[in-house]
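All protein chains but one are shown at their positions in the complex.
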Amino acid sequence: MQMLNVTIDGQRLQVKEGTTILEACELTGVEIPTLCYLKHLAPEGSCRMCVVEVKGARDLKVSCATMCDEGMEVVTMNEKIYAWRRFIIEMLLADHHIDCFSCSDTGQCKLYQYALDYGVNEPRFKVEARDWEKDESNKFFDYDPHKCILCRRCVRVCNERQNNHTLSLNGRGIDTVVGMPFNELFIDSNCVSCGNCVSVCPTGALSTKSSKHYRAWEVTKTRTTCSYCAVGCQMDLVVKKGKVVGVEPADGHSNKGLLCVKGKFAYKFIDHPDRLTTPLIRKDGVLEPASWDEALDCVVDNLQRIKAESGPDAIAGFSSSRTTNEDNYAFMKMMRAAIGTNNVDNCARV
Amino acid sequence: MIRTLQDLKEFQERQEERLRQQEATTRAQIFVGMGTCGIAAGAQDVYDAICDELKKRNIEDVVVAQTGCIGFCAQEPLAEVNLPGSQKVLYGHVDPEKAREIVAQHIEGGKAVSQWAVNGGGMLAEELQAEAQIVDYNEVPFFKHQVRIALRNCGVINPESLGEYTVRDGYRSLAKVLTEMTPAEVIEEIKKSGLRGRGGGGFSTGTKWDFAHKQPPGQKYIVCNADEGDPGAFMDRSILEGDPHSVVEGMAIGAYAIGANKGYVYCRAEYPIAVKRLNLAISQAKEQGLLGKNIFGTDFEFDLEVRLGAGAFVCGEETALLASIEGERGEPRLRPPYPAVSGLWGKPTIINNVETFANIAPIINKGSGWFGSIGSDNSKGTKVFALAGEINNIGLAEIPMGTTLREVIYDIGGGVPEGKRFKGAQTGGPSGGCIPAEYLDTPIDYDNLAKLGTIMGSGGLIIMAEDTCMVDLARFFLDFTQEESCGKCPPCRVGTTVMLDMLNRIVEGKGEAGDLEKLEELGKNIKAASLCGLGQTAPNPVLSTMRYFREEYEEHVRDKKCRAGVCTALFQYYIIPEKCKRCGICAKVCPVQCISGDRKTPYVIDQDLCIKCGACMEACPFDSIIKR
Partner (left out) sequence: MAGLAITLGSGAMTNSVAEVVDADVIFLIGSNPTEAHPVMGTQIRQARKRGAKLIVADPRVIDLAKEAVVHLQLTPGTNIALLNGMMHTIITEGLMDKHYVENQTEGFDELWDIVKDYTPEKAGEICGVDPEDIKAAARLYASGKRAPIYYCLGVTEHSSGTSGVMSISNLALLCGNVGKVGAGVNPLRGQNNVQGACDMGAIPAMYSGYQKVSDPEIRATFSKGWGVELSSNPGLTSIEAMDGAVSGDMRAIYIMGENPMLSDPNTNHVEKALRNLDFLVVQDIFLTETAELADVVLPATCFAEKEGTFTNTERRVQRVRKAVEGPGESREDWAILAEIMRRFGVDPGFNSAKEIMDEIAKLTPSFGGISYERLEQEQVQWPCPTFDHPGTPILHVGKFSRGERALFRPSPHIPSGEVPDDNYPMLLSTGRLLYHYNTPTMTGKNEELMEIEGRSFIEINPVDAAKHGLDQGGRVKVASRRGEIETEARVTQRVPEGVLFMPFHFADGAANILTSGEVDSISMTPEYKVCAVKVARASSDA
């Protein structure tokens, strides 16, 4: 692999051939504003936000789609770039339903952030709103076309990555709108509620129903591994006040930023009221709450009794292919080392 | 099957012999111009009337045939009568009655009806018509200043006859490149000719071919852009309808040069006759082995297919066109990579427009030196223009590059009708700009047009007279591009809409101070930031009219006035009481009954009800009604 010498804002670095300017900027820690760019998708350069200046080139270049060249000198901010990006934001805001106070995306909305960054305080232009309707038919998320900036990430994720071919672009020009063929609702479409479109939406156009109840600054995120199937998707649990309120995909080896309906939305079991909160002991045929001490004593006493009466091999343990490696290891260690039997198995087969 | 150059020559000789025979054994040949323009003007009825009249008169030794458009649209329907041994006569404005009369007088009587002939009295004032003589076509001003390369066969041959195309040296160039030239030599020849893309970009055709040629061997494609979308431009349609084989041959030569074995013609579905004739030409060429495998006995293989577009303007943009051929939504893609490197299905692809391909065979046949001798310094050859708007000779004219606008408008175009003052000319359609009267003597070529802030484009030339409102004109073009924006990038999608909204307000008299500055700022930014050529040129009509006619914009915004009297919100019809003779005709013609008065009191227009149709002004016998 050939290495190329490039300079970004005066900082020299070496990049592999085939690296885009945007990727090179990431390596140097220079942040470039992007809207349509999405890792794992071919760049389409349609949002026009990520432009930079390449010394010697006549026009500004979209950094997401321009490859580094040997000796390339890149400037990521100057008056021209600032004005260009500002213009793009003005255009997007001119055709955007601005209701940031009630929008669930406030705090993480890219358009909002860039408008602040580029000093667009008050829209100078306004395009008349079209009579599009919100689609709240999906069980997990809502769609408001008036907040869509047509970055098309959702359409591309649905068609090129999820390959479900639910979302498409309808209409042309200013009437272009993300939707479904024949203007169906989500509920009537072939949508499988994977939620990947929602995860990549940079504004509040596609938002989970639960996101109405939290703001970006109120939550923490914890990277973890999905507990459903064996693909092992990486994801972030979004937590507000000790409660999981959402899930966002992470860029794991096996999922590369995608999740399915279960990983994305089936987290409500975590704080379900039916969760077991105390040990239970069967008394007079009925399971009654008990303290840990009582319960553990009961377990140990009974197991020791049976071990004494019938030997350790009269006891068996079934571990779980749902829980962690550490739990499984501890379980098999308990069975073999404490109880003294090799009767340990898991539900791998069932 | 034509397998060798010798086969082609023999085929051609047989065709020539057939035509000679035809001429020798017939009394006359009649050709009716049956392009879309001719048919729209009634050429089918004319054709039927001629046949019917011949039958009635039991005349059997006359050949009646169709040809493509000869370009003189203002005179459609056109019929040419060719009596052996005498000057060809081109009749204009033929209708079925005239047609029957022509059969009677010219065919049967042997005497041309000179006062209807375009190359006779047909274009003269009434009092001069009767005396006029039939002259050679080249004496007719409309034809005299033209040099026809791309249109060489249009209106001359039967477009549905491969034979007639070969009689005009058709497929000789293909035979020549396949048997005598390497692909590199072909590209060198095209480069040397100086041919530049006729679709609008004006990029060197040979250089473009070279890019694709230099890509590693493998699947490559050649595509003809026949998605003619500029309002008022129809040169591509005329070529496809009048000489489809010239495009097939040009594409085959291009395919050989770059190493493609498959080509597509992307044509608007709104051009059914072009599609039909092109498909016919392709099947004829296949039948004769001029397409398919082992063309002219070589290893060269080339297959051609027509793909129909749904008429989206943006599909004229090459990457959007490719997306459409691939079956995707017709939207442009980011360049680079350019199609010459990564085009159709990611393979190297060359896209040229119809007129460019029509120039190829003559360049090969007559040499790059010949082609280079025509035109100006950096713009070689000719360009076909579609003359439209306020001009007498509406039609297609192929002129050498470097001809002045004045020559085109006054010599070929016959000037502005009704003696109106010329105000400006729009070139390049909705992507172009306007040229005001002070630049009438600028030689037309790529570089000069660029200097004036406009482009050659595909050759639309719309003439504006004094009664054209430049603000409204710009609004018209922007309305078109805004509607045709694909919606992919924000500058074009939103920007053109914002600009159009502002222009709409301005022509409605709701313009505000600062609007013009905003328009300029928006226009500049949209041009810079848009993804594809559509957005990058969409503001041109506005920016260019603002450049030359800024005072008109200012009048609209500041004074709420439209000097051309076009923007209906900015003027009123007014009956001058002193001049009103109280005849009441105006009140009778008013469709909304908003004019009142009687024998005693002058008539008055109720401005609240007036819809500004202008019927009253037109009807007033005393010129008592004015716009103000």
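Per-chain numbering from 1; labels A and B assigned in written order.
The rule we apply is simple: a contact is a pair of C-beta atoms (placed from the backbone, for glycine too) under 8 Å apart; a residue touches a chain by one contact, two chains touch by 3 or more.
Keep in mind that this is a model prediction, so the values were computed, not measured.
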| item | value |
| --- | --- |
| Omitted chain - touching chains that are shown | A |
| Which of A:N78, A:Q113, A:N183 or A:N302 contacts the chain that the document leaves out | A:N302 |
| Residues of chain A (touch criterion as defined above) contacting the omitted chain | 139-140, 160-164, 192-194, 220, 222-234, 237, 239, 242-244, 252-256, 258-263, 265-272, 274-282, 287, 292, 295-300, 302-304, 306, 309-310, 312-350 |
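Assume only the chains that are shown with their structure count from here on.
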| item | value |
| --- | --- |
| Distance from the mean Cα position of chain B to that of chain A, given in whole angstrom | 53 |
| Residues of chain B that touch chain A when the two form their complex | 312, 329, 333-334, 482-491, 493-498, 501, 518, 522, 525, 528-531 |
| Complex contact set, residues of chain A against chain B | 43-48, 51, 59-60, 62, 65, 83-84, 87-88, 91-92, 94-95, 124-125, 127-128, 149-150, 152, 168-169, 171-176 |
